[in-house]
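Only one protein chain is missing from this complex, and each of the others stays in its spot.
Each chain carries a letter (A and B) given by its place in the written order, and its residues are counted from 1.
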């Protein structure tokens, strides 16, 4: 047989021409990816830490220590019931992560298959699914969550399932776009010619190749969910007492805004930083992953 | 075909293109005389396009050219010239035809205006009206039927071959001293390629422009050019008149390439001559002679870089074991099954 085309070192990339090869070399870790990842890691660390240690019991009402200023004893001070603000922030991060996972989970578990199905279906069916999707997209997420809370009672889970449902269209739309691109490639044609059914193509070819889109959208969705939970808790439709939540801390601080503004500042900063972190992470991941769909031409 | 400096339109000396310490083009030097048509052939990773882009000052971000590129009538070196100076040269003294005509045209602008614009930018036509008339004339020269209507059309209304003709019309608008063509017919069908090739050659002949024609296709170069330069692994490995290089190649790579591209010569089993192995990725060619890991004639001597051996004013090769001067024999290329585990280039 003809001469073996031996390959060089495993990490070498053979490219069609020199210029794209240079650009395709390992993408640099961007600043936003680094900072975003760091913030998310800190939030994650806080949540994990809160399981084993908090300075005080975050739910312990202590009438003798009401509205303390920040001190060595109470790092971020105490609220009007004498509860330690820092401990509440720590435990509240659990709620934050929980809402993120539930909302993104619901949105991804429904939205990704829906997007792939709409991308692989015959054109008219795909269009129909997308128009239905647009309808849902037009429905405000918070309104949906308030309706859910009214029907099923206010709880973190209910609120977040509602936010998750409202985020489905974002996922479905994005994933359908990615799927349409993947379906045009020759490797999908090759798989069809090899006798692969649609389900196998969806799982083995489409899903891995749109996974980067899913990751990017998930981190952005996470930020949206955290903000939505805060808003709902603030309105009283979210996490019920006594479970600490950054959103509800904000709401409870409202009446003391003039006398003890720090009660609003700490949870406010926590929310802002966490949302920023997830957004930066999403941006960073987008920079790193997104061009892949085209650059694999 | 002049060897003296004064007649040269383009003089490239010691051109290197580097990215992050890797050399993609190394020590390339050549000259092109007035009205001369020179081909630059090479495979992927050979550095032929980077050489062209360096001449145009259009290297992508992150790539750096060093050395010297001088153009007759321009009083500064093109290497390292800033964008403002380059933009006065580009489109006037030196113009380029790209592989993808669609991306070279502005999709939102009528083609007549795009042609008129290059005339106005370089002030070769005094006013809009005369520039517009000249644009229609240029479209007629590249053989578009109904040039007046074509001038009013947008790029997407043309076929690929027609778009390439529009690009050519823009490139030729200011009668450049040098036309650089980077694979201008590769994306085109055979019959369209023939037509565009004809127009390019006629266009530069009419204007007595010099041409640097980059392609991977030996037959196209042989058809369109008088002289050819062969690049491999970022270096010039051979150059000379088309007739000479293609009938009596000296460098073993050129010899192998001609053998592998000739589909009419087969062995007793009906198989084509091949060059073993594959082209390494850019910047990962072996040190010394860049071809030695695929060459049947390579010896230890090839681990050092072969000197350029001039065989004429504009011809020469860089090989320790050149093919004999008698007409091409295919024997050199015909070595199969040589396993080569090159760990090419830098680690």
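Methods note: a contact is a pair of C-beta atoms (placed from the backbone, for glycine too) under 8 Å apart; a residue touches a chain by one contact, two chains touch by 3 or more.
To be clear about the criterion, contacts and distances are computed from a predicted model.
Participant: Out of "LemA family protein", "ATP synthase gamma chain", "NADH-quinone oxidoreductase subunit K" or "ABC transporter related protein", what name does the UniProt record list for the absent chain?
Facilitator: "ABC transporter related protein"
Participant: Using the whole complex, pick out the displayed chains that touch the missing one.
Facilitator: Missing chain, whole complex, touching shown chains: A, B.
Participant: Which of A:52, A:138 or A:193 touches the chain that is not shown?
Facilitator: The one listed residue touching the chain not shown is A:193.
Participant: Quick one: which of B:106, B:247 or B:299 touches the chain that's been left out?
Facilitator: The one listed residue touching the chain not shown is B:247.
Participant: Tell me which stretches of chain A touch the chain missing from the display.
Facilitator: 1-7, 10-14, 16, 185-187, 189-197, 200, 204-205, 208-209, 292, 296-297
Participant: Going by the touch rule given at the top, which residues of chain B touch the chain that is not shown?
Facilitator: Residues of chain B in contact with the hidden chain: 43-44, 189-195, 197-198, 200-202, 216-220, 222-224, 242-243, 246-247, 256-258, 260-264, 266, 270-276, 278-279, 281, 294.
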